[in-house]
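Data first, discussion second: the structure below is written as structure tokens.
Shown here: the complex without one of its protein chains, the others still in place.
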Amino acid sequence: MSKRIEVNDLNVYYSKFLAVEGVSLTIEPRTVTALIGPSGCGKSTFLRTLNRMHEVIPGAYVKGEVLIDGNNLYGPGVDPVLVRRQVGMVFQRPNPFPTMSIGDNVLAGVKLNNRRMAKSDADDLIEKSLRGANLWNEVKDRLDKPGSSLSGGQQQRLCIARAIAVQPDVILMDEPCSALDPISTLAIEDLIEEMKADYTIVIVTHNMQQASRVSDRTGFFNIAGTGKPGRLIEYSDTTTIFSNPSIQATEDYVSGRFG
Amino acid sequence: MTTIVARDTIRAPQRAGDRIFSTATVVAGSLILAVLAAVAAFLLVQSLPAFVATPADFKGDAANFWAYVWPLAFGTLWSALLALLIAIPLAIGIALFISHYAPRKLAQGLGYIIDLLAAVPSVVFGLWGIGVLAPLLQPFYTSLVEWFGWIPLFAGPVSGTGRTILTVSIVLAVMVLPIITAICREIFLQTPVLYEEASLALGATRWEMIAMAVLPFGRSGIISASMLGLGRALGETMAVAMVLSPSPQVIFALLTSQNPTTIAANIALNFPEAHGTGVNILLATGLVLFVITLAVNMVARVIINRRKAFSGAN
């Protein structure tokens, strides 16, 4: 289920503005990769290029290539919709669909695509996905309640369950804990640790402790100044980045000297 | 590694659903533009005969189309202008009351009540204008003419029924009130709290705060709201048609039984019996009305849009 991601010399543009420049890295299957860096350095933008979600923003486009198990996401004739079914995403703020119940939210990816499903299969998928997101025990008695009736942390785990239900190979997380309290954050971090067994996970975070807790490898993004493109400064094992970085800027950042 | 690898799992052209759906929305949107163009085009085509019509085709003693339409256009503008003079101060007052004076909890409900005025059909306003308002105002008109008859606007002889251009303007004012109020209210509510608090912190009373912060901020909004109100007042038909007994001429006196009528009311009154070139003439006056209101509305919208871009209220 889990796949390798290769990025080769990727540039991201907003219309004429070069937002991210020359990113090349390889993400191994069944690992957690954290992307850290100051605000506005392009890490979220880069993350979105991994499932072509940047295209939602008008004028955004990409040069370079992203290979998932050898398939280029930006090759001719590639359908972004199919890309996103393989590369799921969890957002900064929990965003369950307000018109759907908890159960329907989990099934959203299937149902919204007009696919029919037997009732028993659907129930199985709900249970499996919610278990996968460590939420089953908390909500199994109220699957028909609206998703917005849950707490923020539960909603975020519901969103993770929703992403899992489409059975993707890769899951991208864009600051998934920044809107949550410490307890809920801990629950999500534990969940990421468990999910590593099945998925390739890429997580953007502002919280360096979080990066050091959950990730195997860490990429540090930075910009030279306003108006300049963001770059991948250093990409290495998490322990190396936090204890013995090879570049001065990385050390300044992780030791809290700026950013 | 850099060459493109076989994409057997990831491949799809643009999907049909997407294409059909987005095309449908584009078509619908363009249809609106087409309708507006069609309104202008068909009115123009059908009103061409009116411009070459002979004097015999016109009701009354107009020599050509422009002589026929001028008193009507005057009546349209005159009654709309009077209505605005009444409605604007009231609307600003009401909008201020709802946005800055009424208790917060009540404000929304009070807004709904004013909006109810907009929901009353114009024909009912017409009935009310003749049945209630005109008789109610007639005694006041009599006294006005008695005391202020030396002012040309209030010159006699007073109308015995109260069905004068001033009554019409009051009815029109009530009808455009909700539009102007609604826009002013929105704009007053958008006044940055920072400005308001700044002036209050300088020791201003509530009125001084409004004069210093709210009204200057909302000025262009008030102007465009008034323009939209003007557009509505210009095009209002039934209330005018029912209340006035028309005599198409240019008269400024407000309280006599000789009153100019409006383009819209003239059409409504004469259309059912019109035939031949008469129909074309009425259509042509409609075209004139369309052009006037279109111009007024476009100016109003341009002001609103420019304000949106520079207001910094977001």
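Letters are used for the chains, namely A and B, taken in the order the chains are written, and counting of residues starts over at 1 for each.
In the analysis below, a residue touches a chain if its C-beta (ideal position, glycine included) is under 8 Å from a C-beta of that chain, and two chains touch if they have at least 3 such contacts.
By definition in this document, contacts and distances are computed from a predicted model.
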Revision key, fill the gap. From "Serine/threonine protein phosphatase PrpC", "Zinc protease", "Phosphate transport system permease protein PstA" or "Acyl-CoA dehydrogenase", the UniProt protein name for the chain not displayed is "Phosphate transport system permease protein PstA"
Point to revise | Of B:Phe21, B:Phe51, B:Trp66 or B:Phe252, the one touching the omitted chain in the full complex | key: B:Phe21
Exercise for review: Can you list, in ascending order, the subunit B residues touching the missing chain?
Suggested key: 15, 17-18, 20-22, 24-33, 35-36, 38-39, 42-43, 45-46, 89-90, 92-94, 96-98, 101-102, 110, 112-114, 116-128, 130-133, 136, 139, 174, 177, 181, 205-208, 210, 228, 231-232, 234-238, 241-242, 264, 267-268, 271-272, 275-276, 279, 282-283, 286, 289-290, 293-294, 296-298, 300-301, 304-305
**Study point:** Residue ranges of subunit A at the interface with the undisplayed chain
**Key:** 51, 53, 56, 58, 81-86, 88-89, 91, 93, 95-99, 108-109, 111-114, 146, 148, 159, 162-163, 166
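Convention: only the chains that are shown with their structure count from here on.
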Point to revise | subunit A-subunit B separation of Cα centroids, rounded to whole Å | key: 52
